[in-house]
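Missing here: one protein chain of the complex. Every other protein chain is in place.
Letters A and B mark the chains as written, and numbering starts fresh at 1 in each.
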Amino acid sequence: MISLGELAGQLGVELVGDASCNIAAVATLQTAGPGQISFLANSRYRRYLASTQASAVILRPEDSDACPVNALVSSNPYLTYARAATLLNPQVRQTAAIHLSAVVEPSAEIDPTAAIAANCYIAADACIGPGVQIGPGCAIGQGVSIGADSRLAANVSIADDVQIGQRALIHSGAVIGSDGFGFAPDQGEWFKVPQLGSVIIGDDVEIGANTTIDRGALGNTVIEEGVKLDNQIQVAHNVRIGAHTAIAGATGIAGSTSIGKRCQIGGAVVVVGHLTIADDVHITAMSLVTGSIKVSGLYSSGTPLAGNKQWRKNAVRFGQLDDMARRLRALEKQLKEK
Amino acid sequence: MISLGELAGQLGVELVGDASCNIAAVATLQTAGPGQISFLANSRYRRYLASTQASAVILRPEDSDACPVNALVSSNPYLTYARAATLLNPQVRQTAAIHLSAVVEPSAEIDPTAAIAANCYIAADACIGPGVQIGPGCAIGQGVSIGADSRLAANVSIADDVQIGQRALIHSGAVIGSDGFGFAPDQGEWFKVPQLGSVIIGDDVEIGANTTIDRGALGNTVIEEGVKLDNQIQVAHNVRIGAHTAIAGATGIAGSTSIGKRCQIGGAVVVVGHLTIADDVHITAMSLVTGSIKVSGLYSSGTPLAGNKQWRKNAVRFGQLDDMARRLRALEKQLKEK
Partner (left out) sequence: MISLGELAGQLGVELVGDASCNIAAVATLQTAGPGQISFLANSRYRRYLASTQASAVILRPEDSDACPVNALVSSNPYLTYARAATLLNPQVRQTAAIHLSAVVEPSAEIDPTAAIAANCYIAADACIGPGVQIGPGCAIGQGVSIGADSRLAANVSIADDVQIGQRALIHSGAVIGSDGFGFAPDQGEWFKVPQLGSVIIGDDVEIGANTTIDRGALGNTVIEEGVKLDNQIQVAHNVRIGAHTAIAGATGIAGSTSIGKRCQIGGAVVVVGHLTIADDVHITAMSLVTGSIKVSGLYSSGTPLAGNKQWRKNAVRFGQLDDMARRLRALEKQLKEK
């Protein structure tokens, strides 16, 4: 519970309305009731503003006149909302302790302010920093280091020698440091190429559930600071992902590709190996990237959804496209000659 | 072991042949031998009927004449087969007990008929219903409720406050209730938006191995009753999946999208965020859905497979399609004017 005036002060935004109004929680414009604060960041939801029962709404200056209740005026309502929600929902920390059922090798260093949950395994020479919270069932390999205030949910697997920065948040089922996919052809069979590098993860990185990040073959796979990875992403060996890049779920980045800083990559995108993607590149969902991208901007591939019958007709024609193009050129030539 | 007559009675279908014949197991038409029952549901397999060594075959009335052995006649042989297979292969239940190696917080309520396997962790205030079976290595968060007779395989992670209905079946590595992927842009960096909702799962839902379902940002992610999700599916925050919809492996549903009831979605489909998909929509594998679908039916996107050399030629022409269309229009105009 916090007064609206105090909340506005902490968020550094202008209050229009009753500073003494008490706010206990956040909610959407449609569902909010008394004591709740909502936000309007996307014009998609403007229709809900007039009838909102929220005690206050965070919105842009230009929406302020239309607000029937108290307003917090912000040039970036979504960010202000995120900050308010964080203030109103402080994270509950695990108690700093090593659970009796956890197995910690003697040479591992666990900061006394860290929390290791039930059924974890911490291998030799691992170094777990201050305030780190490790959820139940995690396996932390030899020589792994995890920086201050990082948090691992349940059943995360970190392989040997991986280095994780501060304030990381790693969701359940994520696997970091598994072997890269490297094999030398040997007379119709495959000979495994040892994967001798590791994974280096910067500060303030979030890694989604069941996302996998392979260790480098020679040299490391690198996730720079502030990168946000959604669920079920596959990052192959020796990839580098630049600072503050965000990647949506189920995307795959093949080996040795380097992604720039502040990129935004949609879901289920595939970037093939050995490419360089510039800073500030945005890629729409399910695109296939087969060449390097040198200029920032928005990129896409794919074909539009259609009814299956219509799609079948057009898809068959895709296989005739080169022929169609040649025939079109021939017609143009023929008409010009006339 | 059951007599064919008794089996026909329990399945509620007509028997043509020897009611006293004993049936011990199910098998395919090609591999079945004495004491085994098979089925013919797909014309692809009709060629195996004449030579089958099965003691009985479940088939449609129109295939009954061609059956060289005992027959169970059903209008839906695949369903009848599934029922027969279920009768002949009763599930072996874990013994109702909490394994000594499991860690259960004192405030968790475990029904005495539930079974908690080795190395599980059950957090505070979780509520595990009658007949529930939880496999080894599962982590169940605070305040989670799991309804009667639900079953979790090994190494499943359920985050705080998730609610799961009755008779759920959740396969290994599935993660339910991980944070949604929500960040507010903040001067070239990302500020995490707290994910304050949960996941609500109805009765009779099956969730495949390594499938992930994120918790809602505000409000919940909802999986209605009877939904069947295959492996490695990604369900983002605030998605709703309608009752009895079935989704094949590796499909991704982006945030706030609502899928209708009884839909069938193929593998590796991507549905982008904030869409509404009607009831009874079918979508073929690897389609990209970028707009809402209002009418039930079969939808597709993508291009057909081809030899790489041929494909390269046509793929280049895809990038010239708009130009080709304009030139075609120009030719038509030119010819009309003549």
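As a working rule, contacts are C-beta pairs under 8 Å (C-beta built on N, C-alpha and C of every residue); 3 or more make two chains touch, one makes a residue touch a chain.
Model, not experiment: these values are computed from the prediction.
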| item | value |
| --- | --- |
| From B:R83, B:K192 or B:R215, residue that would touch the chain that is not displayed | B:R83 |
| Sites on chain A contacted by the missing partner chain, in the whole complex | 101, 103, 119-121, 137, 139, 141, 155, 157, 159, 173, 175, 178-179, 181-186, 188-194, 196, 210, 212, 214, 218-219, 232, 234, 236, 250, 252, 254, 268, 270, 272, 274, 283-284, 287-291, 293, 297-304, 306, 310, 313-314, 316-318, 320-321, 324, 327-328, 331, 334-335 |
| Residues of chain B in contact with the chain not shown | 26-28, 31, 44, 76, 78-79, 81-83, 85-86, 89, 99, 101, 117-119, 135-137, 153-155, 169, 171-173, 204, 206, 208-210, 226, 228, 230-232, 244, 246, 248-250, 262, 266-268, 285-286, 302-309, 311-312, 315-316, 318-322, 324-325, 328, 331-332, 335 |
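Basically, only the chains that are shown with their structure count from here on.
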| item | value |
| --- | --- |
| Averaged-CA centre spacing for the pair chain B and chain A, given as whole angstrom | 25 |
